[in-house]
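Once you've had a glance at the structure underneath, I'll fire off some questions.
The other protein chains are all here in position, but one chain of the complex has been omitted.
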Amino acid sequence: MAYALQQLINGITLGMIYGLIAVGYTMVYGIIGMINFAHGDVFMIGSFLSLIAITALTAMGISSVPLMLALTLVFAAVVAGIYGWSIERIAYRPLRGSFRLAPLISAIGMSIALQNFVQVSQGARNKSMPSLIPGALKIFEQDGFVVQLTWMQIVIFVVTLTLLVIFTWLVTKTSLGRAMRACEQDMKMASLLGIDTNFTISVTFVIGAALAAVAGMMFLLYYGSIDFYIGFVAGVKAFTAAVLGGVGSLPGAVIGGLLIGLIEAFWSGYASAQYKDVAAFSVLIIVLIVMPTGLLGRADVEKV
Amino acid sequence: MIAALKDAGFSALIAFGLFFAMVGLQTNVASNGSMELVQHWDAVAMLVGATFVGRLALVLWKARRASTAIVAQVKPSRFAGAGKFLAPVLLILAFLLPIFGSRYAIDTGILVMTYVMLGWGLNIVVGLAGLLDLGYVAFYAVGAYSYALLAQNFGLGFWTCLPLAGLLAAFWGMLLGFPVLRLRGDYLAIVTLAFGEIIRVVLINWTELTGGPNGISGIPRPTLFGLTFTAGGGEGSFSDFFGLEPSLTYRVAFLYYVIFGLALLTNWVSVRLRRLPLGRAWEALREDEIACRALGINVTVTKLTAFAIGAAFAGFAGAFFATRSAFISPESFTFIESAIVLAIVVLGGLGSQIGTALAAIVMIGGGELFRDFAEYRMLIFGVALVVVMVTRPRGLVSGRTPSVSLGKAQLIGSDMISQGHG
Partner (left out) sequence: MGAPLLTVADLTMKFGGLTAVDSLSFVANAGEITAVIGPNGAGKTTVFNCITGFYKASSGTISLSSAAGDFALATMQGHNITRQAKVARTFQNIRLFSGMTVLENLLVAQHNMVMPDVVHGVLAVFGLGGYRSLERQALDKAKYWLDQVKLLSRADVPAGSLPYGDQRRLEIARAMCTGPSLLCLDEPAAGLNPRESDELAVLLTSIRDSGCAIMLIEHDMGVVMKISDHVVVLEYGRKISDGTPEHIRADPKVIAAYLGEDEDEVAA
């Protein structure tokens, strides 16, 4: 029981990180109908940016942890946003209107390029960092097993939920959000009505990348260890989360992320840690076969 | 000119944003174990400068071209007609390589030829049937491990295992394909990718069977009608039988001809299939799946045959890979291999046989040239993939020749052809 509760806490933490990445996949898919294969690598770059910022701030002698976290978050989100913008501008925009698989192939190239760019610029070795906020909240103890909620997990919950609230407000209540939803429905019509579709798409990429960067920062803080390869597996899992929730649905992406996090945590805890990736990938295959529209996705009727 | 400078300046600013932290500040583990930053401002300056100059040149060149080009016409690819005379020349060169080439050249030739074969195999799936398969390497792995395990556990020889490896790979192709082939193009891509990863993780962790990360070594070499190619010569060896000085070069040359033959087989089968009902149905499927269904074509079965036949060739290539290197491990079957093969097919021009061969020569042969810059090799590869997609999404050789004609067959421009459905 206690063990299960602990896995539940761990799973939700992990799931929140996946959910943040999944939002980026789902937004991009919703608006231009492509799988942004390089999104996982933006997440990886976000975690490297966070590491760089934290190291630099420490060297500058900033010791207040909240200030450091806030600065790092803003820095990582902004710079990753530039990455998101550039990726769309360079690799996807010229291919809009080309055959369907063209942007996906370009995205694969971008993903490989980013991975190896980080390998060259930051080195291939694993980077690790001591925990910024050590310590935990003991929830209860049973048969000598302590169920605990670390401060770090609390930070992750708070940051993720705050961002999601802001983000939901952005998409549902602002004119930018309305433009995004309009482009999602019908790009051509939206542009005829005077919406700057290129700008809207760019903004989507920037927001998606910023959220992924925050996820990258959380990943770094939570695990304390990153390398240039983390984007690939995390990316596929977050994509799974997006599909599970229903591609195009924002709440779906978060729910899907939580489910994937839970599946992974419980699978590692009870079945086999070595095969945890197999579990996540199998879920992807099964979900796509059994319910390709996901939990909250719209069923689209095939137009003939 | 002012506008061009502004544009270039903006690009340089973006480049600065991209690179100042990721390149300028390198995280490093200090001697006391904590993190420190190593600064590389010279590299940042170079990258930003290069972006400025590059962007400026691009903008000016585009402006110049726009003013000189009066009528922009869609011309069939420059290389499209090249196949007619280029193919025989390449074929003769490929045949003569072991006779005139050095040991290193033959080794490189084997590598290139393996990718040519994989490219042709994947071309059936992606180029003809329009199904994006990102897990092609899984079938390559199935072929390699089939041979390695059959040889290790049952003592079977290469020539017995070769067809078995192909069959097993095709079987796995059908097993995966049956449930997933009704998915849309990009979903299919991700599912095949996931499948490829599952196979790899299983290979790593199922230590009792596969040897785990250590792989399988001591895989037997192929024989020529029972003649072996051992380094020392001796009874029953090729050099002994023909009374030649024992040399490893014979083995390398023999391996080269084996993969050359296998690649030609792949080419022959796919060229022939394209002119047959099955291949025609694949191409129709790529063009319009709904219309195919309305014509009474069983879409699932048709896709499955493409998937299985493509997988079988990957299986053959895998068995060859195992026998050539005598050692295999899961490391050889990562996603990046699938991406490389896909890049070869895309760069060559989806559906084009000669294009795939050229692309394999450029990418694998070219990659060998960059051997000393191993770190940058994959970076360049990724960037090249993006550049090719953006500038020539249809690849080097685009357009298709009709499979049948009443009069004189004309080349069909790539603007007519749809690639993949969805």
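Miscellaneous remarks
Read from first to last, the chains carry the letters A and B; within each, the first residue is number 1.
Everything below uses one rule, namely that contacts are C-beta pairs under 8 Å (C-beta built on N, C-alpha and C of every residue); 3 or more make two chains touch, one makes a residue touch a chain.
Treat the numbers as computed from the prediction; the structure is a model and nothing was measured.
Only one of B:25, B:203 or B:417 touches the absent chain when the whole complex is considered: B:417. Among B:288, B:331 or B:375, the one in contact with the hidden chain is B:288. Only one residue in the set B:305, B:332 or B:353 touches the chain that does not appear here, and it is B:305.
Against the chain not shown here, chain B presents residues 269, 272-273, 276-278, 280-281, 283-284, 287-288, 290-299, 301, 305, 400, 402-410, 412-413, 416-418.
Please note the rule applied: only the chains that are shown with their structure count from here on.
If each chain is reduced to the centroid of its CA atoms, chain A and chain B end up 30 Å from each other. Across the complex, chain B is touched by residues 34-35, 45, 48-49, 51-56, 58-59, 75, 79, 82-83, 85-86, 90-91, 94-95, 98-106, 108-123, 125, 127-130, 232, 236, 239-240, 243, 274-275, 277-278, 281-282, 284-285, 288-289, 292, 302, 304 of chain A. Contact residues on chain B toward chain A in their complex (touch as defined above): 14, 17-18, 21-23, 25-29, 34-37, 43, 130, 132, 134, 179-180, 183-187, 189-191, 193-195, 197-198, 201-202, 204-205, 290, 335-336, 339, 342-343, 346, 375-376, 378-379, 381-386, 388-390, 393, 418-422.
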